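Report on the structure given below.
With one protein chain held back, the other chains of the complex are shown just where they sit.
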Amino acid sequence: MDVNSFMEGLSIAIEPINIVWIIIGGFLGTIVGMLPGLGPATAVAVLIPMTFGMNPVSAIILMAAIYYGAMYGGSRSSILLNTPGDGSAIAATFDGYPMAREGMAGQALAISAVASFIGGLIAVIGFIFLAEPLAAFALEFGPAEYFLLMLLTLSAIVSLSIGKMVKGFLAMSIGLALSTVGIDTQTGIYRFTFGSSHLSEGIDFLIVIIGVYAIGEVLYNLLSIDEQRKEKKKVGKVWFSKEQWRRSKWPILRSGPLGFIIGVLPGAGGSIASMISYTTERQLSKRSSEFGKGAVEGLAAPESANNSASVGAMIPLLTMGIPGSGTTAVMLGALIMLGLRPGPLLFEQQPETAWALINSMFIGNIALVIINILLVGALVKVLDTPPKVLYPMIVVLAFIGTYTLSYATFDFYFLLLFGVIGLFMKVLDFPIAPLVLALIVGSDMEQNFRMALTSSNGSFGIFFSSGVSIALIVLTLLSLLYPLVVHWMKRKSQNKHEDQMYKSS
Amino acid sequence: MKKIIKVLLTMSVILITAACAGNASGNDGYPNKNIEMVAPASPGGGWDLTARSLEKVLSEQELVDKNINVVNKPGGGGEVGWKYLKSKDSHSLAVNSSLVLTNNLLEQSELTYEEFTPIATLATEWQALAVPADSPYQSASEFLKATKEDPTAVKIGVGPGLGNDDHLSLVQAASEFGINPAELNFLVYEGGGDVVTALLGGHVDAVTTSLSEVKDQHLAGKLKILAVSSDEPLEDLEDVPTWQDEGVDMVFPHWRGLMGPPDMTEDEIAYWDKKLEKMVETNQWQKVLENNDWEDFYKNSEETKAFLQEQHDLYQRLINDSGLLDN
Partner (left out) sequence: MMKGIKLGVPIFLLLFSCLFLIGSLQLPKANLGNPNAPLYFPAGLSILMLLLSIVYLFQEIKHVAEENMEVRQLFSGRTPKLIVFTIILGGIYALVFDRIGFLLSTIGFLGGLLFLINGWKKWLINCVVAVSFSFLAWYAFSQLLGVSLP
């Protein structure tokens, strides 16, 4: 790295006006990302017209701040209401929501903000020193490697539903089936669109997330709405305990670099990063049975990973001009309109701009952790709202969030349909994450598989042809076999409790 | 509590009257209310940026004195937005591109370009064929010769879907060269960016894409552009030949334009001809073109009408050649 440009960038980033933009962007991003059903992609898309007419450097700083803000904010609604706004916030529902139910909402919000902060910081440091080699590493990923990465993600998710594997696989298959709707990229054939132009681009996974989580959660709560007394729910302290920190420390530090590297890969992004980090920590943990029931490290790890992935996603954007995620694609479009073209020439021609952005990420993460910790106290008040008033409001927000995706009321019917599906899945104890994540990665997985075979002229050898692909295969096998082995050993030792296991699993 | 409701009611009454007043004021000529600029895409996409640039230049240069609002109607490759336009009056205009022709030709939409009022063609990008810096093909004709010998051996990246300009521009080049385009070996990526990554990583042998996606990489020496689809060599890229230089007789613009709902009156069309003619001359619009790597391609409503007809016939031929449809 070039120290001069670094310092110059730092001096731009700490110009008061840019600090103001960082704080405004971070705050707005947090708020928009926090609304149930609205995640980073929507937040950036919705807020982007604000940046038109600004000076390009401030604009990119503001957009990045909105993006990170939304990443921080996205998990707020996951924790408090079990309603993630984006794929990357799904993992936060696994343990964050159980923590909130047990009266530890304050601690959960605080640890997730701190985990995001540390993850973000690790990633920014990684960015400064490793941007170039990592961008080169990302290029190694061809169709075969992408296919195997998606396969690893799916197997990691399914392995989470241990004890109800059949339901996990069924949920995954439904997600994959939904992902086949739309134009088949390789051949231009229409699949399962039933002649509707709304379906030709496939089913937006965000509608499914909002439907099964937000609407599904509300419908599910209607089951017991009259039993939910007005009694004030405990929200716990607004800071985590030493014990919680001790348990989360290493998971946070491990997940940061992991998320960062996955984030660099174009197309992979926060959903995959947070999911892989969650399953890794669960498998490494001595307390793996507590995962999913409010284990603090099960919240901290994916939070660290998804935030560092969002920083990683900026690497292909800045070094190659290639957007690594939907959100960065929107940012690229806006930057071009402002006359700033990220790409290989950016670091040569306008190094101070690139470094100003990187430095602003540092400042942004510091600002965001402060904003989010200050907000904890206010946010837990959401839980004081009587549920009978809160749930109708969540429903309305979910509808508005859906509308902002494609400005079509047609999507509302899908929203309701997936809400009902979500309700039945909850009632019948189906895991929901496999469905949503299978839908997110399904189409890419199939298309990359076919592209790999086209480019090898039909030979399956391509899936074993590189070090990266072999490593991914080994990881996939491990993620599937390891929990099975553990499960089998447990079963052996607790054979007599088998009946109980069925019910609880 | 009653007070609050009263206040709210009063507020809404004021809002409604204000809105009505806004519509009624001014003269009776066109436009007599706010202009709606339909971007048939999500915020941040290409069409959205075109619409927002138009809005900005037209209002900041004070060419149009009514407010211009950008409305996003994404979906179906523009179809949702254009269907919406069809239901509006002459105060709504929509951004378009060759998709307004190809959606119908590819049997993906019932809408045809003839159902709308052509207003203008505004700008164009050019298409490029690029290969890795160390590719065995050092010129477009070498590339085409190798492809002609064994079409399956050369893997070509394209995105985000078959039937778009990226794909069809190479279809045209190939068929001009005597290759059956249906035999070309395309790997279809999800987006323009993915295509470039695949090329840089050596996962495909060549890509066909818009020039802006590969221009910087070419200047940085990371890949090589073999040919551009413009009629003469481009600024900054004087070393890159056009397809015509390479002996392939074609010029392939990737244009963007503006159209209105059906049945606009001649006065209304003339209004936009006058305004847009002025707009494309402004420095601010020139700056927009430069930032986006677009080139001025202005044609007024009359010229655009003829141009669309001509493009329609070309695309019809290309799509038949491409082998995408049964025939």
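We call the chains A and B, going by the order they appear; numbering starts again at 1 in every chain.
The rule is simple: contacts are C-beta pairs under 8 Å (C-beta built on N, C-alpha and C of every residue); 3 or more make two chains touch, one makes a residue touch a chain.
Quantities reported herein were computed from a predicted structural model and do not represent experimental measurements.
Which of A:L219, A:I276 or A:V436 touches the hidden chain is settled by the complete complex: it is A:L219. Residues 32, 46-47, 49-50, 166-167, 169-170, 173-174, 176-177, 180, 184, 186-192, 218-219, 222-226, 386, 388-389, 391-393, 395-397, 399-400, 403-404, 407, 409-410, 412-413, 415-416, 419-420, 423-424, 426-429, 446, 449-450, 454, 502-503 of chain A touch the missing chain (whole complex, contact as defined above). Mapped onto chain B, the interface with the missing chain covers residues 1, 4-5, 8, 12, 69-72, 162, 182, 186, 323-326.
We take it that only the chains that are shown with their structure count from here on.
Those residues of chain B that touch chain A in the shared complex are 42-46, 48-49, 52-53, 56, 70-77, 79-80, 106, 108-109, 152, 155, 160-163, 185, 187-191, 193-194, 196-198, 200-204, 212-213, 216-217, 219-220, 222, 287-288, 290-293, 324. Remark: chain A residues 44-46, 48-49, 52-53, 138-143, 183, 185-188, 190, 197-198, 200-201, 266-267, 316, 320-323, 329-334, 336-339, 341, 343-345, 348, 406-408, 444, 447, 451, 454-455, 457 touch chain B in the complex.
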